[in-house]
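Moving on to chain A:
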Amino acid sequence: MRPEDIVFATVMLPLLGAALAFCAKLLPKGRFAMAVEYAGALVGLGLPPLVLIVLFPVVFNGQSISGVVGLWSVGIGITFRFDGLAYLVNILGYTIGAAAWIYSLGAGPKGPAFTGVFLIQTAALCATIMTTDLFNLFVCLEIMGITSYVLIPTSGKPGATLASFSYLMVSASAMVFFLLGTYGFYRLTGSLSYGGISAGLQTISTDDTVLSIVSLALLVSAIAIRVAVMPLYGWLPDAHALAPHAVSAVLSGVLIKTPLFALSRILFLLPSGMEVGELMGIAGGVTAVLGVVIALSQEDAKRLLAYHSISQIGYIVAAWGMAISIGVDTPAGTSLMVAAFLHAFYHAVFKGLLFLSIGTTIDVANERNVYILRDGIGKLRDAGEKVPITFICFVIGTLSISAIPPLNGFVSKTAITYAMKGSLNYYLLSMAAVGTVASFIKLSRIYWPTGKRGRLHIELDDCLGTSSIPISRPPGLVARMTAQSLLAVLCVAGGLAAHHILTIVGTLFSSGGTNSAVLPTIYSGENLLKTGATTLGGVLLFFVAISKAGSTVLHTIRNRPRSFQGLFVSFSLGTAVLAAFLVVGKL
Partner candidate 1 sequence: MVERALLLCLLLLGFWGVVAKKNIIKKIFGLNILNAAAVMLFILEGNRIGTEAPILESDLALVVDPIPQALMLTAIVIGVCVTALALALAVHLYQITGSFDIDTIRERVKDAT
Partner candidate 2 sequence: MTTILLILIVLLAAYTLSSRDLLHGVIALSAISLLSAILFYILQAPDVAITEAAVGAGVSTVIFVWAIRHSQRKDDNHG
């Protein structure tokens, strides 16, 4: 077996697992059907990491495995490329996927159909990052999309159905424009593979430059919808806030980042790619700040987290865009790309952790409003959690997203700011960091005890043997705790082993098997000082936010009008601005 065959195991094993899960659906309900379903999940989520371990030496040495699917001729067949980027995104997908699936065993949605669709989604992620063919990318994005449209409403909330519908409409329309972009490139170059397009664009006449730019703009904006970068973010908050907790973790951990990294494959090769990176980098910086401001204004716990995902994806896009505009072959570009990926990965870990632990808490308390819910620890204890694991997990996640050393968020955020020091985005991201601290102080209030009375109350209840507060006992605490602890351990480990991980990621992103990225010194005095200042600023901002004037402002932000139409208006205007920017840059 050649390495070309092995890499497809990362796509085919989840599909095989999904097929097993669907077969389990047919068997009469019972132990055997469950065993088949779990076997499917094991095949789909357990075996691919082993394959990745086997592939590590190949990729680490700077080799990339590329070729044509089915060994057909290059011009017609589908080309693929498995390199460091694909390898890392695979790791990201399988880590979060496995944790979320374990969580879903406890918290639901359960059943072979869910397992099957979930595995298909994982397979689509791996295929998306591996393909270097435009139409195949279209198909992969559609699979990713359709699995999300199916998974989001499984929470059974009415809002989730509406969110899924809005997401479906805007992203399905965007995919039609993606198809038109594909048409433009095929017409100009007669090729669908990135390499063929890139070669073909060298020889086109100047009259056709406009078409090539417009096609690129169409592709980029259709993908930007999935990434939820600032003007195109409108579908995300409802979808992520109302989906089942396990699905939210995957959606905001993995699904919004994979298309971004898949897009970078296109942009590396095309002449206008650098300008696109520049514009998206700025959009990312703005996203980071605005996302956190809106997040601070939210009262629904999961929606707050969803807006944070937008803000954090802003960080990633800012670093990613800057890397592409500098050129990823340069050391500076590579270090930015490393920082972008590292933040994507770490964000997936800590945001997954936060979604899961907040999910457990709001399930226990039956309340999502951060202004009302209090004494989360007590409620969790009443539900049967002896050691406050959920709370500890939440604290780890919070400290991590607020970039407190020695957790992983500190490492990746420092890596990003270190690499872009002096640029406009540096200041934008520093502002966003302050907002992050403030909004997580706000969120952590749900665990604050209700004061002396609350304590007394519980003791009183214990004496009387009754409980006045209705506590729902959510099923499957064990599975939930396992998944949360797994991610929490990753959070801490990612922070402690920062140096090694940075080296490995840097090597995987550099060509030739040697690390060409500049390794930032993470635990320097300057960085620690900055963290202290940021935290202090965050605390101050929090007090401003809960003051009277602050709450009025936040109330206005929270209740700003949002419409279905706005999604489309921002999409088409965003595309037009991007196209205009590129055309002006070229002429």
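Basically, contacts are C-beta pairs under 8 Å (C-beta built on N, C-alpha and C of every residue); 3 or more make two chains touch, one makes a residue touch a chain; residues count from 1.
Behind the choice of candidates: all candidates are chains of the complex that A comes from, given by their letters.
Owing to the predicted nature of the structure, the values given are computational and were not obtained by experimental measurement.
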| item | value |
| --- | --- |
| Candidate from this complex that touches chain A, chosen among 1 or 2 | 1 |
| Candidate 1 contact footprint on chain A (complex, rising order) | 76, 135, 138-139, 142, 145-146, 149-150, 153, 157-159, 161-162, 164-165, 168-169, 172-173, 176, 179-180, 182-183, 186-187, 192, 563-565, 568-569, 572 |
